[in-house]
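I'd like to ask you about the structure that follows.
Missing here: one protein chain of the complex. Every other protein chain is in place.
By written order: A and B. Residues from 1 in each chain.
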Amino acid sequence: MSGIPLSWWLTLGTVLFGVGTIGVLTRRNALVVFMSIELMLNAVNLILLAFARQRGDEHGHVLAFFIIAVAAAEAAVGLAIILSVFRHKRSVNLDDVRALKH
Amino acid sequence: MEQVIFWILAIGTVASSVAVIVPPMGRNPVHGALSLVVAFFFLAGLYVMLVAHLVAVLQVLIYAGAIVVLFLFVIMLLNIQSEDLGHPRPTISKLIGVIAVGFVSIVLIGFILKDKGMAEPPVGLPSDSTFGTVKTVGNLLYTSYIVPFELTSILLLVAVIGAVIMAKRRL
Partner (left out) sequence: MLDSQIEYIPVLIMLAICSAAIGGMLTLNFLLGPKRKNAIKNAPFESGEKQIHSPKRRFSVKFYLVGIFFIVFDIEAVFLFPWATLYRQWLRDPAFAWVAFGEMFLFLGILSLGLVYVWRRGALEWD
C-alpha cells in the first residue's frame, strides 16, 4: 500500500477529531458526549497508526493498543458515573449537573 | 484502486461519525450508538489499509464488540425518553465553539496539505512483510513495554473497583 500519502490520513484524523470536539461542545446528552470522546480517541489512534506506517515503525501500534485498553476502562468508569448522576438527578443532561459550578 | 478504497472508507467514517452527533440520528442515543458501530467498522478497514492488523482486530473486538455494548446497556438501563432531554438550544457559546473548532481544523489541514514532507509516500514494505501482525507487535509489547503493560492491569483493577462502587446501589 504505497499510494496514500501521510497528509491524507492526517486530514482525515483532523476531521474526525473536529467532529468529536463539536459533539462534546454542542450536545448536552452525557451519553452522546461520551460517544464523541470515543470518536476523538479513535481519531488519535488513526493518526498514530498513520505515522507508524509512514516511518515503518511499530511502536505506534503498541500505543494504539494501550489507548484502546484505556478507552475501555474509561468507558466503564464514565458510564458508571453517568448512572450514579442519573440516580441522584433523574437526568443525563449535562446542564443539570452543576453542583461544582457555583 | 487503493485511493478508491481509501475514499470509500474515509467518507463512510466521516458520515457515520457525523450521524452520531447531529440531531436527526443522534437525537435517539440508540441510533447514535449504532452509527458509532458503523464508524468503528469503517475505521477498522482504514487500519487494515495502514497495515495495522492487530489494531484492526482490536478495534472490532473491543470498540465495536464491548464498548458500544456497554453504551447500549446504559441507554437501556436509563431508558431516556426523548422528551426527558428537552429541546437542544443553540446558544451563542455553542456557536462560538463550533466556529473555533472549525477554524482550528481548517488551519491545521491547511498546514498539513502545504507540508512537502507529508506528501511523500510511506516507506516501502516487502510484499511478505510481517509489519503490524500479532507476532511482531506482541514482541514489542512484551519486551519494550513491560512496565506500561503491568500498569494497564492496575488501571483495569481500579476501573473495576470504581465502577462497582458507583454502580452498585447497596454495598
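Before moving on, here are some points about what is shown:
In the analysis below, a contact is a pair of C-beta atoms (placed from the backbone, for glycine too) under 8 Å apart; a residue touches a chain by one contact, two chains touch by 3 or more.
Quick caveat, the model's predicted, so the values are computed rather than measured.
Across the complete structure, the visible chains that the omitted chain touches are A, B.
Across the entire complex, the residue among B:A19, B:A39 or B:L78 in touch with the chain not shown is B:L78. Per the touch definition above, the residue from B:A39, B:L58, B:V101 or B:M118 contacting the chain not shown is B:L58.
The residue touching the chain not shown here, chosen from B:V4, B:I92 or B:I154, is B:I154.
Although one chain is not displayed, chain B still touches it through residues 2, 48-49, 51, 53-54, 58, 61-62, 65-67, 69-70, 73-74, 76-79, 81, 125, 127-135, 137-139, 141-142, 146, 149-150, 152-154, 156-157, 159-161, 163-164, 167-169, 171. Residues 1, 69, 72-73, 75-76, 79-80, 83 of chain A touch the missing chain (whole complex, contact as defined above).
To be clear about the criterion, only the chains that are shown with their structure count from here on.
Those residues of chain B whose C-beta lies close enough to touch chain A in the complex are 1-3, 6, 10, 13-14, 17-18, 20-21, 26, 29, 32-33, 36, 39-40, 43, 46-47, 49-52, 54-55, 58-59, 62-63, 66-67, 70-71, 74-75, 77-78, 80, 84-86, 88, 94, 97-98, 101-102, 104-105, 108-109, 112-113, 115, 118-125, 131-132, 136-137, 140-141, 144-145, 148, 152, 155-156, 158-160, 162-163, 166-167, 169.
Looking at the complex, you find that chain A touches chain B at residues 1-12, 14-23, 25-29, 31-32, 34-36, 38-39, 42, 45-46, 49-50, 52-56, 58-59, 61-62, 64-66, 68-77, 79-84, 86-87, 91-93.
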